[in-house]
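The excerpt is restricted to a subset of chains, each kept in its original location.
Labels for the chains are A, B and C, by order of writing; each one numbers its residues from 1.
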């Protein structure tokens, strides 16, 4: 059994990001395979390395990055949604002249097209959507 | 195959739960989580609707979300089963599809 | 790749107030390039997405409603619209855009893409799917 996850909201603002993370972690802990986690709409904001959450709170971006490293999770940020919201990798930052060092995508996340979401729906046995 | 419906909205604020109840078919399951857990409160308009459908439709609620909101013990309407995230995963894998009511 | 799956895009939100309708449409457009069975559902405020006469000039935002009409050319030809949702909003099918497709199995005859269904019928459409994308 393979699952794909769609995350439609940003960290902190909506619990959707937390729920998706807890669900993904619980699935992996049970040995259920996660084909891909796809970030769309404001969900792309889960993938910014620039967050500085309060000391006494969770770090949602880091939680994702750590989970990705531990389980070789595929975390994909939608490029169109990311451009609208100012999430860029190095190639994008360069291409749009945003200056050296401007890329803000976090470790473990990659930026790609919406086709990756469709593929996630096709290849996984179930798709679960977390949103607002 | 039957469907797992998941509802994360308060029934007092939004129409998502009402719409979900209107589209869930016999044999389906409905999981209340995030602000959707307020739908599990007893003694409300929505609780009546849930108990009317309970049996034909199975109702679940996510424990961690209940606890966070202070609804941990004795506040939940009859016929609703409490699960954790692991149980949430099981519900997803044992139903044919998951439909989110956002 | 496994055999073709049934994808349903469930639209329950009004356009313009939030971006969900627009970005859902962008998924539908990309998804059309994959060889899957695609249907769209318009339920609750989602029916407003395909209301006719949308004009965003004075708002300064992009009017994306014409794109729904172009979906037929991409093989997206099933727009299930819930009658109960129309009724509650004082709307009828006449208030919706004319959305059609050319049926290649019937001499490219122009046919309506919109299928008005009851809530009970919509529930059956939903259960008939492999993948349900909600925005």
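The criterion applied here is as follows: a contact is a pair of C-beta atoms (placed from the backbone, for glycine too) under 8 Å apart; a residue touches a chain by one contact, two chains touch by 3 or more.
As the structure is a computational prediction, the values presented were derived from the model and not from experiment.
> Which formula gives the number of each chain in the whole complex?
A x2, B x2, C x2
We adopt the following convention: only the chains that are shown with their structure count from here on.
> From the C-alpha centre of subunit A to that of subunit B, how far is it in Å?
26
> Residues touching two or more other chains, restricted to subunit B: which are they?
Residues 97-98, 100, 102.
> What parts of subunit C, by residue number, touch at least two of the other chains?
130-132, 134-135
> Which residues of subunit B touch subunit A once you look at their complex with the stated criterion?
6, 8, 33-35, 64, 84-86, 88-89, 92-93, 97-98, 100, 102
> Help me check something: in the complex, which residues belonging to subunit B touch subunit C?
2-3, 15-16, 19, 22-25, 28, 96-102
> Could you list, by residue number, the parts of subunit A that touch subunit C in their complex?
6, 8, 40-41, 80-81, 113-115, 117-119, 121-123, 127, 129, 131
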